[in-house]
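Each chain you see keeps its place in the complex, though not every chain is here.
All chains are identified by letter, namely A, B and C, in their written order; residue positions are counted from 1 within each chain.
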Amino acid sequence: MIHDKTLQIAVIGGDLRQAHLANLLARDGFYVSALCLEQDVYLGDDVKQGEDVQNVLSRSDVIVLPLPVTVDKKNINTPFSKQKLAVRDVLTYAKKDVLLLGGMPDPELRTKCEQMGLTMIDYLEREELAVLNAIPTAEGAIAIAMGERASTIYGSTCILTGYGRISKVLSRLLLNMGARVIIAARKPSDLAWIRINGCEGIHISKIKDYADQADILFNTVPAMILDEEILSCLSRDCLVIDLASKPGGVDFDMAKNLRIKTIWALSLPGKVAPISAGAMIKETITNILTERGIIY
Amino acid sequence: MIHDKTLQIAVIGGDLRQAHLANLLARDGFYVSALCLEQDVYLGDDVKQGEDVQNVLSRSDVIVLPLPVTVDKKNINTPFSKQKLAVRDVLTYAKKDVLLLGGMPDPELRTKCEQMGLTMIDYLEREELAVLNAIPTAEGAIAIAMGERASTIYGSTCILTGYGRISKVLSRLLLNMGARVIIAARKPSDLAWIRINGCEGIHISKIKDYADQADILFNTVPAMILDEEILSCLSRDCLVIDLASKPGGVDFDMAKNLRIKTIWALSLPGKVAPISAGAMIKETITNILTERGIIY
Amino acid sequence: MIHDKTLQIAVIGGDLRQAHLANLLARDGFYVSALCLEQDVYLGDDVKQGEDVQNVLSRSDVIVLPLPVTVDKKNINTPFSKQKLAVRDVLTYAKKDVLLLGGMPDPELRTKCEQMGLTMIDYLEREELAVLNAIPTAEGAIAIAMGERASTIYGSTCILTGYGRISKVLSRLLLNMGARVIIAARKPSDLAWIRINGCEGIHISKIKDYADQADILFNTVPAMILDEEILSCLSRDCLVIDLASKPGGVDFDMAKNLRIKTIWALSLPGKVAPISAGAMIKETITNILTERGIIY
């Protein structure tokens, strides 16, 4: 990749992912400044630190905000820093033609950017990042299953709901580990792919008929699928792992009543593999910059 | 699958696929009559044969026409029969509420059906059949590569263009056989999937840079991709297999000039695995009948 | 499997593996009595408990001792029981034609059995059990790697020493998860298999040349292979997991000096997957009984 080495990038706040992202961008030869990332993170020598915030913001061509950008809608999310940095300050100090990149900026923030004529892109909406995130999610799900159970994945029967990105990656891992993998989906073409990929495909309306065979049940659908009817069919030893973002897909209260062990595993990439997650964000950002002609 | 065993199905014309389809439908318990399928095909005892054509057509609830329905727009395509059956006769004799199923009915025929109030469905437009057809296509492509080359697939370098259904299935087979697999695609998310699936992803604009490494080049994109510029980069020993339907994606004249061996492999499912192809059509038809509430 | 349902089997001491073994033998229809297995284990209703020890021992056709049989050479190893049972008592009360099965009976005990005319078989010496044990060992090694690192297995570079059972199973899992897998072995035929199986094979004398690329280094050879010379080539972030039984294959002191994180993972099957490990012992015992004509 050839690019303008004079491009100035500010990487602000966030966690280990953001720190690793800064290191990788610097390794690519960009002029990278890190802000609000001074505690318990490793930053390479080629990442500039301790500079004046206003100075950095006002000269940067690209500003990479964390994931999520903010949790209180007021300050940038800076869990690895003692400093506070107001969102409004970032917008105010930034150059007019800056490119703002952030993870899940809230609608309010997006509106404010528009009003100020600033370009804000949510890198989490990029399809390739969603695809890549399926890897640490799937590995994390398997780590949970290994840690919670007294049996091997090999020889176990796993039921997965849905056949989206996570289910595609997770089912292949499980299959390759020697599990029997049953996937509940709806579309005939998904059921065809499931079978081609070596798993058993069942229509989602038939989960109940297979539920008692499950050693592990992974939900990937963000809708109430695992309700009382299905939960009550599960074996007492079955482990339920919900990988769906809110509102999740399991009736947790009912599961508790039925004494079925249930784990709601959210945001696995940042938790189990922040280094890899940082590399994935870096790749996505590189794609964005390339598509916009900023690097080439 | 529960269904009305009194459902009458006529299976007409076509080749080994159609014959196997008739056998499978009969094995499921339907009342199946075969027409224009009397030469060099095996039909089980439970498939009715030799009945009066008009009689069969006028009583059938479902009429399965071949793939393609017709080649001359006048008669049904009946390569395994000495009989001729005019398309117009089928439409005339059929019950008013019949369900006509056919492969690639031409626009003219579709219009005629509409005018006559008959329902005609092209089962080849079903996504699950397109998915399933990728299997015999991929196997057939590998059989060609094996037959044409003096080396194993193992250890070879294969370049594939595109990442649609055929490319997905074929690349996995090649990878599992020990080939190095490079896939040229365009979308960042496709490139992410390609890498996750163990292959090397390159942007389609970069094929030229990798072309000289290819032992086999499989095209799956129905657009002129393998033009003079790319073909002239190939090794003299490289085998080019074009799997794209018309107009194909290879400049065949140029390939000939450059003495590069090129094979345009069309319609592989019916050629290399008619039995399996028949089973796939049968599954698709079953899905159609189920969705329409005809069987349940 | 057909067998004499009147066969009486005593299952004594041990841990969760032994308890699960008792359950599985009972599920097969044998008359199973459990001794010294009353705390924190689940035993099914069809496993007899609380019987008189002498009575059980004197009537049993087969006595299954734990793994290991004893840790102090005096008493049977009964970690899930408050009772003590002397090894000598077992030998004294047992029928003359009993079949004693145990895991790693010490030489002294074997000699004593011989003197008393009793048949003692070490099921851990069975090749199929060693093969099967490679599964929980490999899964456990991956669980450790996942837990200790901030990156995914996908995309990591793993070096394995040796190409025995554990390395064969582990390398395939890692490869299927998307790691680059380098295996150091000695025999040309092993190096051929390694390559056929999709990994990179290097002669064990060349580890040093590859060591700096390793994100994870798994040792499976019970000999000092990872000495100062090799350890000092590793990246500071590399994780070393030693899966070799005593004396292990890593210079742990040197690793500590070099600040390289090293984990000596012993006896993983019983720790990470006792249920599965019990099932594997059960299968092995069934093979032994079949070969000896006790069941058929």
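A few comments on the model shown:
Note that a residue touches a chain if its C-beta (ideal position, glycine included) is under 8 Å from a C-beta of that chain, and two chains touch if they have at least 3 such contacts.
No experiment lies behind these values; they were computed from the predicted model shown.
Counting all copies of the one sequence in the full complex of this file gives 4, of which 3 are shown in place.
What we mean here is this: only the chains that are shown with their structure count from here on.
Comparing the residue numbers each copy contributes, chain A and chain C share more than half of them at their mutual interface. Among the chains, the centre nearest to the mean of all shown protein C-alpha atoms is found for A. In the Cα superposition of chain B onto chain C, the rotation angle, rounded to steps of 5, is 180 degrees.
Note on chain placement: the centre of chain A and the centre of chain C lie 37 Å apart, centres being C-alpha means. Inter-chain spacing, taken between the CA centroids of chain B and chain C, is 50 Å. Of all residues in chain A, those that touch two or more other chains are 135. Residue ranges on chain B touching chain C, taken from their complex, read 154, 178, 196, 198. Residues 16, 135-136, 139-140, 142-143, 146-147, 149-155, 172-173, 176-178, 272-276, 279 of chain C are the ones that touch chain A when the two sit in their complex. Of all residues in chain A, only 126-128, 130-132, 134-135, 169, 187-189, 191-193, 196, 284, 287 touch chain B in the complex they form.
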